[in-house]
Structure formats: structure tokens, C-alpha cells
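In this view, the complex is presented without one of its protein chains, the others remaining in place.
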Amino acid sequence: MTEPRNPGMSSAPQVNPAHAESSSPAVEMDPVEYTLRKRLPRKLPKRRNDVYVNMKTDFRAQLARCQKLLEGGGHREICIHGLGLAINRAINIALQLQTSSQGALQLAANTSTVELVDDLEPEDPDEAGEPMTRTRNNSAIHIKVFYPEP
Amino acid sequence: MSAAKAKMREKKMRNQPASVQYPSGVNGEGGSQNRGHGSGGHPSSKERKKPEDTGWVRGHQRYGGGYSKEMPKYITGGAFARARAAEVKAMLRAVSQTACSSHVFQALPKHMRRRAMSHNTKRLPRRLRDVADRMREKSLQAGSKKKKEPAKSKSRKARRRHGNLLLDFNRRQRKNIWLETHIWHAKRFHMVKKWGYCLGDRPTYKCYRSCYRAMSSHCLLQDLSYYCCIELKGEEDELLAALSQMTSKEAGPTFAAALCLSGRRQVSVTIYRIGQYPCQPLGPVTVLWRPKTPGIRGRQLWIWAHPTLKQDLLPELQSVCRCWEAVPPSIDPEVLCGKEKSAPHPKPENILEAKLKPGAKRKRSSVDASEPPVKKILGDGTRLPGTTVTWKSSSTGIVINDLTMEIVRYRLIGPQSHSVLTEALEAATVCKEVDKSLGSTFWWPQHCSDESNMLLHQQQADVFHTLKGISSTTELPPGTVLGLTVDDPRLTLPTKKMKVLPCVSQAQEADEDKRKELILRGVPEQCCQSSLWEESVRDDVTENKIPEQALNRMKSEMLVPGSRLSPTPPQGRVPVLLVHQPGKQVGQEMSSWGAGWDLLLPKGWGMAFWIPLVYRGVRVAGLHMGLKHSHSKAAPIFPHDFPDCPAGIRFQEEQEAEFLDKFKRHPPAKRTNYIKHGCLAPFRCPWQQLAEEWEHLTRGGGDEPAEMSVAKPLSLFIVLRNRKSLRLLSGWCRPTTSTGRRLNRELLPLSQSAVTSFLSAHGMSLVWVRLSLLSKGRPELHSMVCVPTAEDLKLLGKHQDLQEPPHRDHFKSRIKPQKKSLKSDDPEPRSTPDSDLIFGLWPDPLPSVTSHCSRVTLGWTTQGDFSLCAGHGEALGFVSVPGLLNTLLKQAGEHRGTLLLRNPGSLHYRFAKVNVEV
């Protein structure tokens, strides 16, 4: 999955009350004093028919991979996952699969929220105290592309 | 001894014509003495040593200093004639008899030689046949004789007997330290002797890609026990005051970083000589503080350093802490362990007994003979027993302790390393009440008797259990430390090798919350405590380890074969420390790649943990893969990529010698002609010259260059490690059109004035860069990093792959024959240029390194390979800061940061993108 870079996402409110205190004062953070380091999103289970879409790999390659899974791989359904910026691409892939199959394929999309963790490391490690960790949310989409049961 | 020497000499001189001597006085008539065939009295070494300045001596002799200086006043005719006759005879023999090393057919010109001449003498011209026949017979004889000669070592069976084997192993460990996994490695790896250790370089089987896969998706194991640990003990203020002189906040975290000081994280620190911050770095170390312990006032700190760094670091630490008083290693176990044959401790007598019981009778007899049994070397075998390892200071109260080889360190790399750990290790089972009351001498029952200890252990075990639910090692806060006590992992050894898979399916609420807590907050502070910090516990655990044999016997006596040994033996608990290793921390791509865990163990337990880990399906890697790991992480490796540190300089010298040696082994016609390739320094990068030249180039246009050169002629180059400057530079390197521009972090845009002010601070600096190739190509070691011209950049857009700029390096080929002719003309200076003139290499005073080729050189790479995780070639190296900035200034927005890369043995330039990663 890609690094979330959607500017809209940063304003996603942090609601989870259980972690409100851990997502320490992100607002008054001075950008000069801290280095932001994004951790990777939590790894999700990966079956053979899971495709995680990213923004680095070529679009055509990812599309071809999905097609291969559906046609050559013998899977009746595959799951396409996209996070943040890659949502668009995931949708595109799914829709293109559908169009190229002349309607034989169906889509079932689900959305979810993925919690991401950022580390804020103080520039001046001695006095600024602890590095902070904060969480932020990003949207994700999971599209099931499948042949409907006859 | 003299007999052996004489024998040697006889062998050597067998086919030599005798040296003709004419000793005048005593045995005047013995004109020639055929030493080789001389059946007479042995020309003993003593006789030879005696300077025989009175006689005729053929050849250049050492003691006589050549021919005697004063000419004899008269000569005796008969003797003289005899001597001449002998000389002539010797000469004739020398002519008729060839030296054994050369074959007869070598006398023939090449075009007359035929295949298999040495076997079939008929193929030789008739005039040579006799000689050849004789030679052949002789060589056959010699061969048969030679075969008989050795064979005095013991039989293989005897050699392989346990005690003898151990003796032999101990003997062999005296020169180079063996790690505890040495034997395991030696069976499977190409071993190299490096830094005073025997280390596995790479496996003998093909596993490059599978190791990479293990690193990026499962787990790769490496034995890092060769890293040296230096322990510092003392008051926190004193320690910090002393150590802060060796670091700087500008270059990243220091010893005093808050989280590090609390003991919850391990940090990496670059050490400088005392108070010398931007100059004279020593190298990087990792620092681990012991969390504050209730009972103890002082603090304890481990500094882990590379073995080549230790020799620089230790004196520096001593002087900064003023620890000069050597504490004699008075502690008994220390000495005894250091000695290879130490008497067994009074405590583990029973174990020893157990160990010997199943052994052969012979061994028993040797024990009975009160000969101390051979003991395996644990720890540093090269160190003499009396070597000081502890120093203390009376003024500051700091104690420095050299813990080299006292602690085993294994590194697990890969996203699944925590799964492997949680599978292989189990938190120690708590002792039964009975054992507690028994008052055992082992540490764990004693430890158990304290309620607070048990509470802590429970917490640690909980955290360890939570670790299981995490899906990837990268999710944890970087550098987390977890202390733990585990059961002997040999007890839970699976019967078959298996591959550990992550188990993420636990979705219970409580677990989930704990997991989140762990991910966000890391390990709570008290859980970072471990008994591994205690020397007494370490020693206890090391001494009381159940030997493999005894354990196996206990297992075989179990009622249900294959089941777990049910009451864990009381000595089967080991304190360990788990230290999280952050993956790739710099840059934006592939972040957290290559994260993992380090497992610290008390010495002696290496193999007991190694095998269980290996049985969990990890791949094992050596030094070579370690290099690739840091290459993918874009991290500098210690001795290789620190050209400004003393160890780095030494390393470079060694490397140069090694490469040069390899180069010279090729015949000149088969060598790469680096002069033709326009490569000035294929084996060693002249960083200092590069920095100086760029300094001159940048200052050249403006003010008084002479003054400048006078002002600081001898300032050494430094590697830029100031994080603020690096960040600035990193922003400047990026192409400006990309929207991924940092927010307002970039304070000043790239401009002439900004560059000037930047250079005033870092004129003589080099900067560590990552170059990723835009097209194909595989960069190598010491590739040149060059500046593309404007025309080159135009080509970049057109077709990226086929970029071969013209080169004009042929003028150097004119220099070479010139020198050659010069050599052949007058033989006098022949000896001098011959020594430093090697075909294909530039002689020593190099011309200007920057402007040597058609493209201006910025720097060189120190690592380069096809990167499997990036999918294209990637190189790491240093470039000159002024050079880089000048280049960046000239380049247009979208092409900014595009450089050229050229391998030393190639003429192709490849486009590469430069990244400065902070």
C-alpha cells in the first residue's frame, strides 16, 4: 500500500477515545522541532487472491496481475485492496476488469478505516523528551471482484 | 633441529649444482664440495653460518658480504687449478641438468611444442629425449618418495575423538576468535578471517535470492557476536558529562536522548574524538542503557561497537572517563573461563559428572588421572588469561568493562522475526514452591523468591505474548527493548524443521488493546529490565548450562518419547534481551524495510538458541548478506563507508592492497586497463584530493585562492553528518516539479547565496548519497559519480537506455608505452619506476581527479549492486558537497539531482538520481 498522501486525510478527526491520549498533541506540534516518520500500515492477511494496490507499481502490471488471477489463476473471486491515494487506482482496476469481462464480473466494494501510526522524533533529542507517536486514520477500499454464482 | 634443517636443505639443493668453495686453509684439497650429493660430513648449519671470508665463494653470500675485499697475495697453482676444474665441472653439470621446476620442452620455442610432450617423450625432438627421460624418471621417483614422507598425524578416528578434537579446536582458536556457532558455520559457510575473528561470509549453497526473500518477507538470521560490547558503570551525571564530549546533538541522537536514557530504546550514535565534533569521527556505535534499577544507584550502559572500532574507542573512552586504573581480573571465574583448561567449578560438579558418564571409558580414565578435562573455550580464546578487561577511575567512579565475547548477539532481520522469536522462545516457567524453599544455588529460584521480580517477569511475559499477535516487526516503535527470561529453548525444539507463520487471527478485544498499546507506546519501562545485565547471573547461567548430552539423556529417559521435559530443570532459565532493530529509517521509499530483532544472550548459550531458531525456518546469512542488508537500507556499513574514521582508513588500505594483489595476479594483457578507461583510482578513492580540488574549484573564481590554501592547507575532509544541513541538502536534491515537496520545512530555496553560505560551513565535506539508476546497469564498487553536461540531459528525455557519451581516455595509452620505452632504454632507473608502475594503473601522483574525464567527477561509490528490492541498480557513496551544490545550481528544475554513474571498468555512463536521505 502506498503512503497516504491525501491532504484530506490529515484532517480526519481522531475519534477513537481509547487512543486519544496516545495521539498526543498533534496540533501544537512545531514542525521544525520534530521529524515525522510514518510507519507502515498494519499488515493485513494475504491470501493468494488478495491484491494490494499501490502507487509505485505500473498500473498495467497490476491490472494484468488481477486478470491473470481471474483467468489463469482459476480464482472465482479476487479482492482488491487500496489505501489512501491508491483507492482511485483500485477502483479503476476493478472497473476495468468488469468492463473487459463484458459484465461477467461483479463488484462488491467495502470501505474501511485504517489506523496509521506516525512517529514524531524530536530534532533535539535531549530536552524535547520523548518521541511522540500519534495515530491517524485513512480510508481504504476493498473490492471483491467475482463471477456471480449462476 | 639442525638435522631437520639439514634435511630441508638437502631437499632443496638436490638438483642444484654445487656451490663451489675453495677453503684455503684447513682442508685445502677439498676444493669443491658437493653439498647436495655430498655423502660426506653433513654441512651443518653451523658450518654454513661461519663466515668464510678466506675462501673462494661462489655466489653472493650473506656473511662474507660478497667477495672478500683484499686480494690474496699469492696463489697456489695446483689448488687454484683444482678449484677451476671444480668450477667448470659444476658449470657443466648446471648446463646439462635442468632445474626441476622447468620442463624440458620449455627449451623449445613455442611453435615447436606439442600436446602431451611431458607424457610422451617421443614427441620431443630427439636431442632432448634423453634429458626428458631422465627428468621423468626422477620426478616419478621423487613423487613416490614424497608420498611416503608425511603421514605421521594420528588416525582420523583418533583425531575425531571428542577430547582431541576439542584440544585441536582450542588450539586453532588461539589466533582468531571463534564464535560459538563457528562449527555450525564452518560446515556450511565460506569462512573468512576478519578483524581477528573467523566469520562466515556466505553459504556454500546458492541462496542469494532466497536470503533476500527471507529478509523482505520472512526472517534472516545472522550471528553478530563479533560485535564488541563495552560496559560503562557509574553515576548518570558523570557518565553523561564524560560521554557528551564525544557526541554532538547536531549529528543525531546522543547518549542522553530521553528514551534511550530511560532504557526503553536503543539508539545509534556517532562517536567523535573528545571535543572534536565535526572532525575526527571514530565511528558509529549503538547504545543501550540499563533501566534504573531500584537497588543500585549508578547506571549501567552498554556500547556496542564493531571490532575494528574497539581499538580506537576503548582508549578514547578511558581517557574521557579518566579510567586508567586497571583492575586486575581477580574474579576467579573470569580467569578460569579465560584459560582454556580451567578446573571445573565446585558447583557444577554433578553436571560434569553427568557429562562424562556416558562417555567412553578412556575419557573417564583421563579424568581419574587427575588431569583437568579439556574445556571448551567460551568467549575470547585469543586473550591471555591475565589481560585486563576492567578499568576504573578513582576520580569519577566510572568503571569500564570490556565485555567482548561475553554476550552473544544474534540478529534476526525480516518482518516475521518476531514470530520466529515468539515461537522459539518461551517465557520462563516460574519455579515451584518446593524449589524455592530448597534454596537452590541456581539464580532462577533465588530470583523467583522475590515477589517483585515475579511480577516483573509476568509483565514481561505478557508483553512477549502480545508480540505474537503483531503482524509485522515494522509495526513496533523502532529500537524497542524487551527484557525477558526464557526457558531453555532446546526443550521445545521441534522434531522437524518448520516454517513459522504469523498468527494474526487473534481478534480478542483485550489482546487487541494490548497490541495497540504496544504499537503506540512500546514496551513499558520496567519491562526493559533484564537479569542479563548482572554479571553474576550471566556467569551463573553460563556455568550451569546443561550440556547437550545430558539434556539428550534426560529426554531419552522420558516416559513418553518426544514430549516436553516436564519439570524444567532448575538451571534451564536464561535471561535474554530483545532489541528491536529499526529498518530503513531514511528517505521515503521502502521505509522500515529490513527491520528485525536482536537477541542478546549470555555466553555459552549460543548454540542452544541457534539451533532452535534455525529449526523455525529462518535463513542464515553471513557477512555478505549483511552487506546487502545495509545496502538495501541505504545505510553506511561501518568500516567500509566511513573513510574519515581511522578504522575506515585502515580498511581502505587493506582493501586496496587486496584488490591490487588480485589485479597483479592477472597477466598484463588480461588486466583491465584502467588508464584507458579514464579511471584514476579503481581500488581506492582519493577522498582527500577530491575534497581539496572541489574546494579549490569553488573558490577559484573569487577571492584570494593563495591565501585560502595557506589558511587551511591541511584540513582533512569530513563527512557531513549535521542533520540540519543534510536535511537542507536533501531538499535541494529533489526535482522541483514534483509536488512531494516538503511543506515549509525547506527554509531557503536553492540559490547562489544559500549555497555560498552553506559552503562556508561545509567546504571540505563529503556527503553520503544514494544513487538509483534510472535505466539499466549495475553499479560496482568505486564507480565514478559524474556531472552530466547539458547535452547529456537532453538525451535523458529521448531514450534512456542507450546513453553512451563519448570518452577521450586514449591519451593515457600514450603515456604507458612512453614509460615502457623509457624503461627499456636505460636500465638504471629501472628499479625505481618499476616498483610503482603497474600496467593499467595510474602511477601515484594522480592528476586532477575531478576534471580527468569528459564529465566532471563528483565522487565515488562505495557500495553498488543491483538492488532486488528497488528493482534496479543502486549505489551508495560519497560526493563532494561543493561539487554537488554547484551541479544542482546549474540543473534545471525537473532534471535536478540527475547525475551520471560510470563503473571503473566501463565506458558507459548511466543516468542516476541522487538522493540525500536524512
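Letters A and B mark the chains as written, and numbering starts fresh at 1 in each.
In this section, contacts are C-beta pairs under 8 Å (C-beta built on N, C-alpha and C of every residue); 3 or more make two chains touch, one makes a residue touch a chain.
We take it that contacts and distances are computed from a predicted model.
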Listed names "Ribonuclease P and MRP subunit p25", "Phosphatidylinositol glycan anchor biosynthesis class U protein", "DNA-directed RNA polymerase III subunit" or "SWD1-like protein", with the criterion being the UniProt name of the chain not displayed: "Ribonuclease P and MRP subunit p25"
Contact residue for the chain not shown (choose from A:66, A:94 or A:120): A:94
Interface with the undisplayed chain - residues on chain A: 6, 8-9, 11-13, 15, 44-45, 47, 50, 59-60, 63, 79, 84-85, 87-89, 91-96, 99, 106-113, 137, 139-144
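Assume only the chains that are shown with their structure count from here on.
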Interfacial residue positions of chain A with respect to chain B in the complex: 3, 5, 18-19, 22, 31-32, 35, 37-40, 42-45, 117, 119, 123-126, 128-131, 133, 135
Chain A contact footprint on chain B (complex, rising order): 249, 252-254, 256-260, 267, 415, 471-472, 474-475, 477-478, 504-505, 513, 516-517, 519-521, 585, 588, 591-592, 723-724, 740, 743-745, 918
